[in-house]
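Provided herewith is a single structure, encoded as C-alpha cells, for subsequent inquiry.
For this view, one protein chain was removed and the others were kept in their places.
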Amino acid sequence: MELFKNLINWASGPTVLFTLATVAFVLSLKYTQIWSKKVAYLGFVVMTAFYFLSMFDPNFYLIVAKPDNVPITFVLFLVAFFTWYSLYQGVENDKRIAVGEEVLEKQEQEKVWVWPDLVYTELLCMVLLSIGLMVWSILLDAPLEQPANPADSPNPSKAPWYFLGLQEMLVYFDPWLAGVVFPTLIVVGLMVIPYIDTNPKGNGYFTLKERKAEIAIFLYGFLILWVLLVISGTFLRGPNWNFFGPYEYWDQHRVEPLLNVNVSDFFWVQLLNRPLPSNPFLREFLGVILTVVYVGVLPVLMARPKDKLPGFLKWASLHGYYERMGSARYYVGVSLFLLMMSLPIKMYLRWAFNLKYIVAFPEIFFNI
Amino acid sequence: MAEEEKKSTEAGEKPAAKKAVKKKEVTRRGFNWLALGWTFFAAATAAGLTATGRFMFPNVLTEPPSSFKAGLPTDFAIGVVDTRFKESFRVWIVRNEEGMYALSTICTHLGCTPNWLEAENKFKCPCHGSGFYMSGINFEGPAPRPLERHRIVLAEDGQVLIDKSRIYKQEAGQWNDPESFLGLA
Amino acid sequence: MQKILNALSSAWDATTESQVWKSIFRHGAVSSNRNRVLVMMSNVFLHLHPVKSRKAGIKLRYTWCMGGITFFLFLVLTFTGLLLMFYYRPTVEYAYADIIDLGEHVPLGVMREIHRWGAHAMVITVWLHMFRVFMTGSYKPPREFNWGVGVILLVLTLLLSFTGYLLPWDQLAIWAITVGSNMARATPLLGTEGPLTAALKLGDINIINAGNDARFALLGARSVGENTLLRFYVLHCVGLPLAAALLMAVHFWRVRKDGGISGPM
Partner (left out) sequence: MAKPAPGHAHDINGLNVVFGISAIALFLTTVWMVWDDYSREWKQYQREFVGMERSLTAQQIQDADAAVNQRELQRVETELAAAAEEVAAKSEEIRELEATLEGLNDQWTLADIEERRLKALYDSEKFFYDDGVAGKIVPFGKRIDQETFDVREAEFFGARDLRISTEFERDQVQRSIRDARARVTALNGERDALTQQATLLRRKANAIAVNVPNTFRNLPMVDFIDPSIEVQQVLVQNVTEDLNFTKVPRIDRCQTCHLGIDNPDYADAEQPFRTHPDLDLYVSGESKHPRDSFGCTSCHEGRGRSLDFVGVVHTPQNEEQEHEWVEKYDWKEDHYWDKPMYPNGMAQGGCQKCHGDQVLIPGAEEFNNSRQLYEAAGCWGCHNTVGFENRRKVGPNLEHVVAKTTPEWAARWVKDPKSFKQSTYMPRFWNLENNLDEEIGARNQTEVSAIVAYIYDKAKPLAYGVVPAGDSDRGRELVDTVGCLGCHVTEESNLAEVDWYRKRGASLAGVGTKVNREFLYNWVKDPKHYWEDTFMPDLRLTDREAADVTAYLMTLRNETFEQLPVPQIDSGALDEITLEFLRTGLPAAQAEERLGAMSSDEKTLYAGERLILRYGCFGCHDIEGFENAQKIGVDLSTWGSKMVTRLDFGYVDLPHTRQAWLENKLRDPRSYDRDKVKSPPEKLRMGYFGFNDEEINALTTKVLGQTREELPFEAQKGLSARESYAEDARRLIHEYNCRGCHIVDGFGGGIYETEVMTEDVGFRPPNLNSQGARTHAEWLFNFLKEPSEVRFWLNVRMPTFHFTDEQLNTLVQGFMAMDGTQPFKSTQAVPVDGETIRIGSQLLDRLQCERCHLAGAAGSMEASQLAPSFRLTGERLREDWLVDWMKDPQTITPGTQMPQFWPLDDDGNFITPLPDVLGGDAEAQMRAVASYLMRYSE
C-alpha cells in the first residue's frame, strides 16, 4: 500500500505527470480504438475506485474535501467523461465514413417540433440541475476562512481554481508573459480559430479523423495545458508552491532547491568561463537570437517545402498547410501554435537545465 | 373548440388533466405522470417562493432590542422626565405621583423627535412646533394626536421593563390598559 | 360527486374562456401543430427557439445541453445574487460579518451556497460547452462570429467568478485576488513592473507608477483594500452581468440566425 502511494506520489511530480500525460495523449490519438465503451467503463471504475480508496488517506482527504476543491473533482470526472464521449462519437462516425455511410447526425436531419421535444428536455435539465445544486448546497457549506488580513498571507496563496493554470505558468514565465500576454493570446487564439481553420469537413458532427490536427492541438491545449495544470495546481501544489503528491502531508517547512540559471549564464559563465558582460545586449545576445529564431525564423522555415529544408528540420515542414491556408492564416496559426508550445518547451528546459530565462533584461522587466 | 373539449372529456376526470388527454399519443399511464409532475413542480415552486419570501425577514437585527430594562422604579424622581433613554431607545420615561409611563419620542405629526423643555414643562417638536404636555397630550401646533406610550411593566427582578414593540394610543382609549401605565401608588 | 366534478369542469372551462385567460394564453392546449407553432411564437421565453428543429440537434447526445445549463445557471446566479445583495454590505467592516450571518442565522442563508457552487458549476459548464462546440466543429462557417461571442462570454464568466471571489473578504478571497491581480502589474507599458514601462518617462516623472498602472485601475488602490471591494462588488453585481446579458442576447440571436443548432453541412 505504502509502495503504491509512493508510486502515485512520484508519478504526480510535475515532470513525470506532465510527460506521462503528454505521452498518453499522443498515444490515445494514434490508437483511436481505445475510445470505446469498454474502455470507458473500465476507466470510470478505475477512477472511482482510486478516488474512493484514496479518501481513506488523511492527506488526500484533507485536500480533496476542501469545499472549494470539490468542483475540481467534478472537473476531473466531467472532462474525462465528455472527452471520451466526444471522441467515442467521433470514432463511431469515422467508422461510418470509412465504409461510406452517413454520419449519425446526418441520419437525423428530419425536423421535429420544438414543443415538446426540446422544451421538455430543457425543463428536465433545469429541474435535475436545481435538485443537484440544492443537494450540493445543503450538504456542503461554502468556505469562509479567517477574516482578510493584509499582513499575513496564507501559505500557499492560490488564485481561484480556474486561474490555477495561469498561476502554474507563472512558475515558468514572468508575469508579463504568463499573466498578461498569454491570457490575451489564449482569448485571441480561441477567437481566431474559425478564421484559420479552413478545413471544410467536420462541421456539425463529431469526428476525429477528418480534423485530426485541429482536434489534437485544441485538446492538447485544453486538456494538458489547461485542465491538467488546474488540477495539479489545486491538488498538488502546496506551501511555498512546492509539489506534493496526493498522499503527502503539506509541510510548511519543506524546502526544495530553486537554483535557476539563465541562458546568458550558460553561455558566458559555464561555456566561456568568464563573468557576464556588463552590456545587457551583449550579455543576452544568444537568448535574443534564440527567441527571434523561434518566433520569427522558424515559421518561415517551416513554410518551405521539405526538400528545401536542412535534414534535421525536414520533419517540421508545414508546407502543405502553408499552401492550403495562405500565408496570413498560416503565419497567425503557426505563431499561436509555437507560443502554445513554448510552455511545454520552457517547462522541460526548466526541469532539465534549471533554466530560468532565455532572455533576461531585469532592468526593464523584460524576461522571457 | 371548448365545446368539443367538454364533450370529449370523460366525466370524473380532473380538469387539469384535460389538456393532456387530448394528446393522442399520451397513454393513461403517461397522463398520470404528467399531472403528478406538474403538481409537484408547482408545489416545489410555491415552496421555493414562500421560502424566498421568508428570506426577506431576518431572524436577527443588529439594532437595539425592542424591550429593555430601565432600572428600579426608585431610580426615577417624581415629576421628572427621564431623558436617559432618549438616544439609545427613543423613549422618555416619566414618573409622577401615581406611577410611571414610557412615551415614544416620535412626534405624531411627521415623525420628528421633539425636545423636553424643562423650563416650559413641555415637549416641543422643532420641526413644526407641535407641543405636548408631560402626559404626552398634544396642546399646540399641528400634531393631530398625543404621543404614543409603550408597554411598561415590572420585570421579575423588580426592574422596570419597557417593551417598545407594543404601543398604546390615547385617542384609541388604550391608555387605560394596565400595561400602558405602571401604577406605583 | 358527479355534480361536483361537473361543476369543477365547467368552472375550469369558464376560466379558460375568460377574457383574462385568453389575453394571457393566446393558444389552446399544445396538442395540435398549430398550437405548437403558436406557443413558440407567442411566448417571449420560448421564442428563442425555432418552431421546429433538426432531430439530431435536439438530442442530448449531441448538445449535452451545456449551453442551456450554463444559461440556467446564469439565471440561478442572478436570482440568488439578487437575494444575497439584501444581506451583504460591501465594506471591509461588514462584508465578512455579513457572510458569517448568512451562514448562521439568515433564513435560507443556503442561498450563499447555491450561489457559490452554482458559480463554480457555471465555469465548468461554460468550458464543456466550448469543448462540445469545438468537437463538433460548430464554429465553422457560418458560425465564426458566434464562436467569438462565446469566447468573450467565457471570459466574462471567469471575470464574474473572479470578482465574486473577493466579496466574502476572508483570507481565501483577498489572497486569491492579490495573487490574481498582481499579474496586471506586469502588463507591458501599462504596469509598473511591465516590460518597457520604465521607458515611459517625462523628465523625472514616471508616467506609469504604482498609483496609476493597470493593477491600480483594477484594484482602485495600491493593494487590495476597501476600494477594491467596492469596485469588484459593482463589477460583479452590475457591470459584468449587464455585459454578459447583452452578449448572451447576441449569442442566442445568432444561434437562431446562423441556422439553429449546428448540424452536418
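Letters A, B and C mark the chains as written, and numbering starts fresh at 1 in each.
By definition in this document, a contact is a pair of C-beta atoms (placed from the backbone, for glycine too) under 8 Å apart; a residue touches a chain by one contact, two chains touch by 3 or more.
What you see is a predicted model; the values in this text were computed from it and never measured.
Asks: So which of the visible chains would the left-out chain be touching?
Replies: Computed over the complete complex, the missing chain touches A, B, C.
Asks: Check the options A:Val135, A:Val188, A:Leu282 or A:Ala328 and report the residue that touches the missing chain.
Replies: A:Val135
Asks: In the whole complex, not just what's shown, which of A:Thr15, A:Thr48, A:Asn155 or A:Asn260 touches the removed chain?
Replies: In the full complex, the listed residue that touches the missing chain is A:Asn155.
Asks: Touch as defined at the start, partner being the missing chain; which of A:Tyr41, A:Tyr120 or A:Phe353 qualifies?
Replies: Among A:Tyr41, A:Tyr120 or A:Phe353, only A:Tyr120 touches the chain that is not shown.
Asks: Take the complete complex as the reference. Which residues in chain A touch the chain that isn't displayed?
Replies: Residues 108, 112-113, 116-118, 120-121, 123-124, 127-128, 130-131, 134-135, 137-138, 143-152, 154-155, 252-253 of chain A touch the chain that is not shown.
Asks: Across the whole complex, list the residues on chain C that are touched by the chain not included here.
Replies: With respect to the unshown chain, the touching residues of chain C are 55, 58-59, 92-94, 96-97, 100-101, 104-105, 107-110, 170.
Asks: Going by the touch rule given at the top, which residues of chain B touch the chain that is not shown?
Replies: Residues in contact with the chain left out: 25-27, 29-34, 36-41, 43-44, 47-48, 50-51, 54, 57, 59-60, 62-64, 69, 140, 154, 156, 185.
As a convention for this text, only the chains that are shown with their structure count from here on.
Asks: Whose Cα centre is nearest the centre of all Cα atoms in view?
Replies: Here the chain at the core of the arrangement is C.
Asks: Taking each chain's centre as the mean of its CA atoms, which one is farthest from the centre of chain B?
Replies: Taking each chain's C-alpha mean as its centre, the farthest from chain B is A.
Asks: Centroid from C-alpha atoms only, then distance chain B to chain C, rounded to Å. What do you get?
Replies: Chain centroid spacing, chain B to chain C, equals 39 Å.
Asks: Quick check: how many Å separate the C-alpha centres of chain A and chain C?
Replies: Once rounded, the distance between the two centres reads 25 Å.
Asks: Which residues of chain A are in contact with two or more other chains?
Replies: none
Asks: Give me the residues of chain B that touch two or more other chains.
Replies: Correct list: empty.
Asks: Can you check the complex and tell me which residues of chain C touch chain A?
Replies: Spelled out, the residues of chain C in touch with chain A are 30, 33, 36, 39-40, 46, 49-56, 58-62, 64-65, 68-69, 72-73, 76, 92, 96, 99-100, 103, 110, 112-114, 116-118, 120-121, 123-124, 127-128, 130-132, 134-141, 143-144, 147-148, 151-152, 154-155, 158, 161-162, 165, 168-176, 178-180, 182-188, 191, 193-199, 223-225, 262-265.
Asks: Which positions of chain A touch chain C when the two form their complex?
Replies: 68, 70-71, 74-75, 78-79, 82-83, 85-87, 89-90, 103-119, 121-122, 125-126, 129-130, 133-134, 136-138, 140-150, 152-154, 157-163, 166-167, 170, 174-176, 178-181, 187, 190-191, 193-195, 197, 199-207, 211, 215, 218, 222, 361, 363-366
Asks: Spell out the part of chain C that touches chain B in their complex, as residue ranges.
Replies: For chain C paired with chain B, touching residues are 2, 5-6, 8-13, 16-17, 28-31, 83, 86-87, 101, 105-108, 111.
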